[in-house]
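In this view, the complex is presented without one of its protein chains, the others remaining in place.
Note that the chains take the letters A, B and C in the order they are written out, and that residue 1 is the start of every chain.
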Amino acid sequence: MNTFLLLIFPLAGFLIAALFSAFSKKGLVVGKTFAFLGFSAIVLVAIMAKSEIGSIIYGPMMFGWQLQFGLTAISWYFALMISGISWLTVVFSLGALREGGTYPMYYAWLFAKNLGMLGVILSQDILAFFIMWEFMSWTTYFLLQQGTKKARSTAMGYLIYAIIASMILFAGIIFLHQASGSFGFSEIASTVAGFDMRTLILAAVLLLAPMLIESAAYPLHRWMAPAYSSAETGITAFLSAISTRIGLYGVAIFLFTVLGFTAMKKLSAGHYFNLQVVIMTIGAFTMVVPTFTALFQHDAKKLMAWHSVGQGGYMLVGLATATSLGVAGGLFHIFTYLTYVTLILFCIAAVEYRTGTTNLNSLGGLIKKQPIAYVGLLFGIIGLAGIPPMNGFVSKWLIYRSLILGGHPFLALAAFIGTLGTILSVYKLIHNIFLGQLPERYNDVKEVGFFMQLPIWILMLVVLGTGVFPGLILGWVAKIQVSLGVEPLAVTLSGVQASAGQLNMNVVSSVFGATMLVAFIIFLIGGRRRIVGQYNNYAAGHFLDKTVKYNFNYNFYSAYEHIFGKRFLNPPVKRGEEGLVALVERASDFARRIYTGGLNTYLAYSLGAVILMVVILKGAI
Amino acid sequence: MTVPQILYVSAFLLILIGLYSLLTQRNMIRMIIGLNIADLGVNLFLVTIGFVDNGSAPIFRAQAAAGPMVDPVPQALVLTSIVIGFGVTALALTLVMRLFVTHGSIDTARIRGLKW
Amino acid sequence: MRKLIGILLIGGFAFYLITVGMGLFSAESRSELDSVGSEILATSPDLSGAANTVTAVVVQYRGFDTLGEVTVLFASALGVSMLAMAIRDGLLQDLFDDDGGFVLQAGSLALLPFIVLVGIYIVLHGHLSPGGGFPGGVIIATAVFVVILTSKTLSIPRGLINVLETLAGLGFLAIGFVGLYSPAQSFLANILPKGEFGSLLSAGFIPVIYAIVAIKVASELINIISKLTAAGSASREAAE
Partner (left out) sequence: MVSPILFIVVPLAAAFLTVLVNRNAGARILALLTGFALSALAWFWFRADLSTPVSVVIAGIAPPMGIQLSMDRLSAALALLISVSGFLVILYSQSYLKSEEAQSKHYAVLLLLMAASFGILLTRDLFNLFVFYEILCISSYILVASEETKASFEASLKYLLLGSVGSLFMLVAIGLAYRVSGSLAMSDIAQALGEADLSYVMLTAALFVLGMGIEAAIFPVNTWLPDAHSTAPSSISAVLSGFVIELALIVLLRISMTVFSSVNLMLPLRYMALAGILIGELAAFGQTELKRTLAYSSMGQVGLMLFALTLGTEAGRQAGMAHLVMHTGAKSILFLIAGYFIVRTGKRDIKSYSGLGRRMPLTGVFFVIGALSLVGVPPLFGFFTKFKILSAAAVSGATGAWLGIAVILLGTVLEASYLFRVVRTLYSDPETGNTRAVKGRMEMDVPALIAVFGFTLLVIFGSFLLPLIPSGLAL
């Protein structure tokens, strides 16, 4: 029943909100209230649905096949994340959305997107999966448009990638349906087990490529950062947190359930094609390249969007190891990343709400104006950088550990390099927004209101809480591993107690806390503090007054950028993308030129067609 | 060569001449004439199909004609085909008149506002 | 280049048309029909009562085609009148500007009744001899065309022609309906008495339909011609 409601509530919400926005010009307050109530209901239903894991509900008949939906361990995990983040986004937007903005269908599309995502994770056969997948892609497109003017063209970029992904998946489903005669996961798995190598590779590519596009894996990632960063900031948070991770859900489901372990083993033993190596390599590139692209962004949202791409690489690598530690790390990283990216983006949104910009070159010094946003951002970036005691440390630890134990030194190296880039860029983020000189125009900036603070507080709590007691989440992750057929991780409340490695976060955080305490004590008793004004500066032996701009926020890391920014991080993929577009345009031009407008030519075509047809008919005998 | 063979060949030749002028002429009026020539060829072809050696017209008279009658069906078809050809030609000429007014030309190479 | 492509295509087409066609037609020397025509020839005198079998085929056996044919004419007349309506800028003014002079005008007017009479004769004898509604209708239209060519100030009674056109079309359909709801129970069934074979009043509804077709054809043709020559159009009258 709750599973059913999990689909019905967003659907009803979508329809009601759409109707409401179609017939009412104003009424943002009503919309907000409705959305708050609706998403609260969805969260409640999602929590209560736990008892229904394993049950199946049947959807409508389609092509002679009864669509199946149901909860599994992994889909409950995702359902909680989806509904939770949606709820937080809605709470945040209670404060963040201003009257008079151009968000006619904001809540309607949010509901619809929820329906799409919940549908994808609840579907228990590939037909339902595909239908909900398409729905999700399209609603994302519409949701992305609820933002700036620029959002429309970047959303178009997303749409094209999404359509290509859908069409590949479409081909895969047609292919698997033709091969197995069924849409069910288990029937397909048993058919796939009997495939020969070539067919198996085809099936794997057709199923996994669209998931990799959706999760913005390396060479197919270029749509994501521009699209997400130009959306409304609450939406950016929501999308970065969970939307792309549905692709990873797909990878997990397809690898472990639809293709199955037999097929995966077969694919990973091949000499000329090794699935695991391919996915891990993709993951490694995704970890490194987008992270360093993020480093050189001058817009906070864009920077975070590039990190969303980069962090996906860790999750992908973790899942692809197919070991107990790695899968747990990948799955847990999805959760941890979700928490701190939302936290960071909410804090950025809070700053944007007051200052009207997310441009890192023009912000600065807001630490005293928006202290809560500062602390929230601090918590978030500590998590993002993978430093204890935040939860990001645990998930990254699991992934590193699995890579080292699994004998993938280069991957581990890539992961470390990625983390290095992350640390550098999050430093840029917090420095350019909150530290340094406060521009005078921001003298009147205040902290944001209650509704915008609430999600930040909640998320700070979660980031720290699940960092100190990772077992809260890891316990469920172990259950997911059981259901996927992976050996479960031995988990305690405070960490991991496996033979492959042990981690006690209580100890780690205590040590961390104690160290901090000691440092603080030393700071208190050691030096004498002198508080100076922000214009009390000097450079090159000269004191600087107000009139002189002394702002080293501007073009942060421009030296690094000069060394390797523009030269080799982006170009190959960018050139490929541009080349493809040019190719399509040229092909289109060629096709158009068939229609010359000359009547004689057209008549010649028809006569030629007759002759050609006779020739083909004769040849066909 | 028998009579029907001559007729078939001339019918085909007429069709080919008509099509050739459709393919190569740029003057719209000439193209319509070409269409009419080809139409003529088709009509001749249809009539020839009903041919019977020493056949007479399929009309019953008081004094019975000697020998067989030719097939009446193709003749009826040709009647229809001629009428249709007339209708199409009239419409085509009207359009050419309008085109001449709007484009100032009846050359297909110049009437290429719609392309690509 | 255009010619070369034209010749190549035509050559290819001719190759198939001649080889394939002639392969079959080379054996062509039939002393009797092997088609449905022979059945029609055998049944026509009884079934239709028309001496001219072609007429029987046109009006009765394939009467539906004739309805379609009349509709084609109707459609193209509609099209011509819709599209020619706007030819107002004297495109053809110089062509038709001169009248034919008194002799031709008077002569054409004098000829008018005779040409029409010939037309009517041909229409009415369509079931007996070559001729019928189509040629007859064309001849009647020719009478008007001759007058249009010679006279500058002819005003065509458009309203009357439209009414005739519509009534003829509806009449054709009505006869069809009579057949549908008569005991014969099929559209366009020939239910009128057949009369004596070979006489003027024979062959059931065939002369009636041919008369209707003649009216239709004549009125459509007059319509088309008068539109195409812009006869009686507002601009022409205004130009004078």
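Keep in mind that, in the parts below, a residue touches a chain if its C-beta (ideal position, glycine included) is under 8 Å from a C-beta of that chain, and two chains touch if they have at least 3 such contacts.
From a predicted model like this one, the values you see are computed outputs, not experimental measurements.
Asker: One chain isn't displayed here. Which of the visible ones does it touch?
Answerer: Checking the complete complex, the chain left out touches A, B, C.
Asker: What residue numbers in chain B mark contact with the hidden partner chain?
Answerer: The list for chain B reads 15, 19, 22, 28, 31-32, 35, 38-39, 42, 45-46, 49, 73-74, 77, 80-81, 84, 87-88, 91-92, 95-96, 98-99, 102-103, 111, 113-114, 116.
Asker: Name, in rising order, the residues on chain A that touch the hidden chain in the full complex.
Answerer: The missing chain touches chain A at positions 22, 62-63, 130-132, 134-135, 138, 141, 145, 149, 152-153, 155-156, 159-160, 163-164, 167-168, 170-171, 174-175, 177-178, 584-585, 587-592, 594-595, 597, 599, 601-603, 605-610, 612-614, 616-618, 620-621.
Asker: Since one chain isn't shown, list which residues of chain C touch it in the complete complex.
Answerer: Output for chain C: 16-17, 20-21, 23-25, 33-37, 39-40, 43, 47, 60-65, 67-69, 71-72, 74-76, 78-79, 81-83, 85-86, 162-163, 165-166, 169-170, 173, 176-177, 179-181, 184-190.
The rule is simple: only the chains that are shown with their structure count from here on.
Asker: Taking each chain's centre as the mean of its C-alpha atoms, which one ends up farthest from the centre of chain C?
Answerer: Most remote chain from chain C, centroid-wise, comes out as A.
Asker: Using Cα averages as centroids, what's the distance between chain B and chain C in whole Å?
Answerer: 16
Asker: Take the average of all CA coordinates in chain A, do the same for chain B, and state the distance between these two points in whole angstrom.
Answerer: Computed from C-alpha means, the inter-chain centre distance equals 69 Å.
Asker: Two or more other chains in contact with one residue: find those residues in chain A.
Answerer: Answer for chain A, listing residues that touch two or more other chains: 600, 604, 607.
Asker: Name the residues of chain C that each touch 2 or more other chains.
Answerer: If we look for residues of chain C contacting two or more partner chains, we find 2, 5-6, 9-10, 13.
Asker: Going by the contact rule set out above, which residues of chain C touch chain B in the complex?
Answerer: The contact residues of chain C facing chain B are 2-3, 5-7, 9-10, 13-14, 17-18, 21-22, 25-26, 28-33, 35-38, 40-41, 44-45, 51-54, 56-58, 61-62, 65-66, 68-69, 72-73, 75-77, 79-80, 83-84, 86-87, 89, 91-92, 128-130, 134, 197-198, 217, 224, 227-228.
Asker: Write out the stretch or stretches of chain A touching chain B in their complex.
Answerer: 592-593, 595-600, 603-604, 607
Asker: For the complex, which residues does chain B have touching chain A?
Answerer: Checking each residue of chain B against chain A gives 19, 22-26, 31, 108-109, 111-116.
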